[in-house]
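Note that one protein chain of the assembly has been removed; the remaining protein chains are unaltered in position.
We call the chains A, B, C, D, E and F, going by the order they appear; numbering starts again at 1 in every chain.
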Amino acid sequence: MSRGSGFDRHITVFSPDGRLYQVEYAFKAAKSAGLTSIGVRGSDCVVVCIERKVPDKSIVPSSVSHLFSVSERIGACMTGLLPDSRALVSRMRNEASDFKFKNGYFCPVQVLANRTGDLAQVYTQQAFMRPYGVISMLFGIDDELGPQLYKIDPAGMYQGFKATAAGVKEQEAINYLEKQWKKSSGNLSRNEAVEMAIECLQNVMSQEYKASDIEVGIITSDSLGLKVLPDAEVEERLNAVSSKD
Amino acid sequence: MSRGSGFDRHITVFSPDGRLYQVEYAFKAAKSAGLTSIGVRGSDCVVVCIERKVPDKSIVPSSVSHLFSVSERIGACMTGLLPDSRALVSRMRNEASDFKFKNGYFCPVQVLANRTGDLAQVYTQQAFMRPYGVISMLFGIDDELGPQLYKIDPAGMYQGFKATAAGVKEQEAINYLEKQWKKSSGNLSRNEAVEMAIECLQNVMSQEYKASDIEVGIITSDSLGLKVLPDAEVEERLNAVSSKD
Amino acid sequence: MSRGSGFDRHITVFSPDGRLYQVEYAFKAAKSAGLTSIGVRGSDCVVVCIERKVPDKSIVPSSVSHLFSVSERIGACMTGLLPDSRALVSRMRNEASDFKFKNGYFCPVQVLANRTGDLAQVYTQQAFMRPYGVISMLFGIDDELGPQLYKIDPAGMYQGFKATAAGVKEQEAINYLEKQWKKSSGNLSRNEAVEMAIECLQNVMSQEYKASDIEVGIITSDSLGLKVLPDAEVEERLNAVSSKD
Amino acid sequence: MSRGSGFDRHITVFSPDGRLYQVEYAFKAAKSAGLTSIGVRGSDCVVVCIERKVPDKSIVPSSVSHLFSVSERIGACMTGLLPDSRALVSRMRNEASDFKFKNGYFCPVQVLANRTGDLAQVYTQQAFMRPYGVISMLFGIDDELGPQLYKIDPAGMYQGFKATAAGVKEQEAINYLEKQWKKSSGNLSRNEAVEMAIECLQNVMSQEYKASDIEVGIITSDSLGLKVLPDAEVEERLNAVSSKD
Amino acid sequence: MSRGSGFDRHITVFSPDGRLYQVEYAFKAAKSAGLTSIGVRGSDCVVVCIERKVPDKSIVPSSVSHLFSVSERIGACMTGLLPDSRALVSRMRNEASDFKFKNGYFCPVQVLANRTGDLAQVYTQQAFMRPYGVISMLFGIDDELGPQLYKIDPAGMYQGFKATAAGVKEQEAINYLEKQWKKSSGNLSRNEAVEMAIECLQNVMSQEYKASDIEVGIITSDSLGLKVLPDAEVEERLNAVSSKD
Amino acid sequence: MSRGSGFDRHITVFSPDGRLYQVEYAFKAAKSAGLTSIGVRGSDCVVVCIERKVPDKSIVPSSVSHLFSVSERIGACMTGLLPDSRALVSRMRNEASDFKFKNGYFCPVQVLANRTGDLAQVYTQQAFMRPYGVISMLFGIDDELGPQLYKIDPAGMYQGFKATAAGVKEQEAINYLEKQWKKSSGNLSRNEAVEMAIECLQNVMSQEYKASDIEVGIITSDSLGLKVLPDAEVEERLNAVSSKD
Partner (left out) sequence: MSRGSGFDRHITVFSPDGRLYQVEYAFKAAKSAGLTSIGVRGSDCVVVCIERKVPDKSIVPSSVSHLFSVSERIGACMTGLLPDSRALVSRMRNEASDFKFKNGYFCPVQVLANRTGDLAQVYTQQAFMRPYGVISMLFGIDDELGPQLYKIDPAGMYQGFKATAAGVKEQEAINYLEKQWKKSSGNLSRNEAVEMAIECLQNVMSQEYKASDIEVGIITSDSLGLKVLPDAEVEERLNAVSSKD
């Protein structure tokens, strides 16, 4: 087998060309769920959008969500192994409330992204744990910097984005978003942001969605907490999108 | 051997295509007991139904139960290795009574499902323990949300269901339940819920059961605790089912 | 070697078909001692019977017993590796006296069986210990439920029985007991219970025993503690058995 | 190599046929010292007898003893690796004095044998220690039961004996002792007990000993502590033995 | 494979010729990011310069920085795996603020370099962690020694430099800097230092940069804290450089 | 390779024939230093004698000593790896001073030998340490028993001697000493003891020593502490020895 000749079975070990195989496999695991998520920053809001894959119809749809409220001000969209997602969200919540308790104000998005990245990095360096098989998007409105959108991967890398994507069609979606962003003034209203996210998802997945097929999460500068758009509103935006074509 | 070339012997290690083999084998272990369990939500009750496999006749039947009372409000139906089931139930009971002690009210079903999933997830990530070889169904009546039915698997995944199944004939049973659910208004009385569960089990197992062959557990909005149906009542429902055909 | 290709050397690891080899080998170890034990519930007593194998004549017979008094109310008959038996009995005694201390009344048989099963289960899940190579029978009189007979195996499985067996001729003995149980009303007097156990043992082992060849333990509703039948009484029952044929 | 194919290198692992190889090898280690020890219970005494192998003449003979005083009432005769013997005796002494401290009376032989067996059993079950390569004989006078003689092996097995042997010629010596025991009334005076032990040792080793070649330890009902017979007395008994033939 | 025959998979193990393979692989990992960083000491300032590789255009540029403020007086330029960089910076910050707290004055650059090297060394000696895949440059103005520039590598080696480089084109850049340093009086003004760094980077990478393509960090004797040059100023220096040719 | 087929790489593991290979290799390590040491008990003194191998002439001779003062009353002569020797002496000193502190009188030689043996035994039984590669001789004057000489080996075995040897020519030296001891009355004056030790060393090593080639340590009943003989006195004894021939 050409893949590292045993270097890929030990987490704490570099391969002869300086790669960490287990981390690369964790990326594959994150994508194995077959989901794609989109995040878009508007002028006074951040929007994320992800498919709602309900494996069978007897599942209560609300229990298959990839959107999580991390703190009163920060939302998370997790792409990857669902149990890992929940475990990681649980740790992020602790971090966020610890911060609030110690400092007296809400944990800013960039701080939480930083800590989450550190947490994930540790798992790539220690021998007795595997990395989390999940890519996280953290988003919220910062008092000073306005809308914020961060992506943290299994290697512990985190970066801020104007618009980004994660999952199986990550690259295609990112290319699409870049093009759209250039066209727009980069100054999107709430509706525009939601529509850009939905349009992007439909495009890269080559699918027409119904309101119940996707989840749309939004944090706006006036409400500050994660709001999941009700189906009616999603429907409205889907119509707006399809009428554009 | 084509199965992962050694990647399947280490729990904390992803295979090159991002899979966790030990977790997949735990699913097989859960199904190796040869049991199938069915769960159905009624309008004001939740019903689970599972075969009562007494390996030999000198066993006291009541000691071979797969139904457990987790707290005063929550029942569990465990499908898989019986010793693992009991160990996991024991931890769930601790979680539930901890919650009660700390918060002063009963642990809601969804919270317990969440914690049980987290517990199981940890076992897929650490090097020195194997995952539990068991699939759990947790059910109860929530004060606000009404009847609740959750399924937690060895990977730590948990989801809410209107009706679901676990075990060897899991897929067949889920298909059957979906069809029946569509036919019904989704608004089942107690008797209808029990009958749907029994009917489903008989169908996928292609067997005619006697009252002593199956266990039926129910939690209703007026009693709130797990009640195992007495044989007489099960008999009644079995007759009702057979008279339908 | 076809047996699991290395999966059988790690306790915490499932084989690709969901089996735990080490646990299966522990069963073999339990049977390797070549002993068979029989347990029978009477209407107001529980009886266990096991061969007394004294390897050489200079051994003090009383020091080769497989019957143990676990608490003032519970007896145990251990089939398997003798050192493991004693180590496990020692832990069961702690559990039982802990329970007594905490709760102020004697630990019921089913509770102790439950805890012993949990203890054994843990050893199948952790990496640094092997499972106990012993099958335990716990028996006693419950205040409410009457005579109780439980069997706990190396996998941590425990079940209540009307009559059961453990060891090399386990299956044959269980079949024999089932048949006898059916014939009897299931409502056995003390003498009948002892005789059924002895008869079963003689049958499956195809041997005529002397009083000194077997140990018979009994717990009755009027004395409540484990009583090992004196040789005279065993002799009496052996005669009764042989006169029946 | 046919011996377990790797199962013999891990202590905590059963082989596919339920054996614990490391424990079996520990027995061989115990016998590798080439010693045989004999223990005999008299009517009011217990006697042990073992060769005194002084590898070279410049060794101070008293420092090569296999007889140890464990407590004021209990003696031990250790057959096997000498360093292991001393380490185990050191732990037995702690156990015995702990018992005395907690309970206010001397630790009975059977209790100490039990604890020593438990200690040894643990070493067969844990991954990071090897079993002790030594077979212990514990002996003393019990207030109620009279003379007691126990043997504990590397597997943790302990049993009471009227007369027994350990070491390279264990089986031959046991056979010899059984025959002699039958001939005698089983009610031996001190001198008879010492002579039976010496005779047995000479027989199975096919050697004529001098007083300085063997160690004879005795505990009697009037002195209660371990007494090592002085050479003069051993000489006397050796003469008595040779005059019998 | 000729590379060490298994010696390269264990961190704490020397190969037969005294090499530590994992540390060598960590160097490769540090260079795998494809970045080159340049550090130059001026007469009253220290300058570092590194490419700003923004993988796609929707990333917020400020979140892909390789320049970190470690304390009020010390800056760091990290070349290598970004998550490792952040984790290491986080530990350096702790060290620096600990020092401040304990000693009442700012941690000097050489002290922090020393501690960071010690930290990294430990990771090459312990079995359960891998070394950090990153090369750090620490720089600042020392009260007594003036401008300081240190480089710490994954082996824990740290050295002070007048001008140095790290990353893929490390050797070429070092050669270039040496030549330039010789030409100059070694007494560079701020602008000269910035220009030498930029020129060097353009030369070894054979690229013409725009202001947004590179990050330039500077610490000067009058401000003492890390200042990242604004694009306008970088532009100015780039023009100065290109007008020189 | 026939040596144990892998059994020799794990300390805690017996080989199929009951051997502990690592312990046997530790003996070889102890002898690999190429030294031989001799110990002889006189009527009111104990003498040890060992070659002083100074690898090169620029070494300060006094820093290459194999004689150590363990307590005010006990000396040690260590044969084997020098760093192991020093580490073990350091632990023996702690044991001796602990004993003094707890009991108020000096630790007797036999007690210290016992503890040192226990310490070494533990290293043969645990998985994560190797045994010490050194053979120790402990010697001193006991208040009651007079001169004492003990030898402790890497297996933890310790024994008292009238005269003994350790190292490469151990067996030859022991044979020589036995013969000499027989010739002498066994009641040696100080000078006789020293001369026997020196003579023995010269004989087995087939060498004529100068005073600076050997170290002679002595503890006498009137001084009680370790005294290293000055070169002049050694010279005197060497002359006495050569004049005897």
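Simple rule for what comes next: contacts are C-beta pairs under 8 Å (C-beta built on N, C-alpha and C of every residue); 3 or more make two chains touch, one makes a residue touch a chain.
Here the structure is a predicted model, which means the values were calculated and not measured.
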item: Sole residue of E:Asp98, E:Asp118 or E:Asp143 that reaches the chain not shown, by the stated touch rule; value: E:Asp118
item: Sites on chain F contacted by the missing partner chain, in the whole complex; value: 1, 3, 8-9, 11, 21-22, 25-32, 56-60, 62-64, 81-84, 86-87, 90, 127-130, 132-133
item: Interface residues of chain E (partner: the chain not displayed); value: 5-7, 10-20, 110, 114, 117-118, 120-122, 124-128, 150, 155-164, 174, 177-178, 181-182
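The definition used in the following text is that only the chains that are shown with their structure count from here on.
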item: Least hop count linking chain A to chain F through chains in contact; value: 4
item: Shortest walk length in steps over touching chains, chain C through to chain F; value: 2
item: C-alpha-based rotation, chain C on chain D, 0 to 180 degrees, nearest 5; value: 50
item: Type of chain A:chain E copy interface by residue overlap (half), same or different; value: different
item: Remotest chain, chain C as reference, centres from CA atoms; value: E
item: Distance from the mean Cα position of chain F to that of chain E, given in whole angstrom; value: 56
item: For chain D paired with chain E, centre-to-centre distance based on mean C-alpha positions, whole Å; value: 70
item: Chain centre separation (chain A, chain B; CA means) in Å; value: 31
item: Touching two or more other chains - residues of chain E; value: none
item: Touch-based graph of the chains, sorted into line, ring, star, complete or other; value: line
item: Touching chain combinations (by label order); value: A-B, A-E, B-C, C-D, D-F
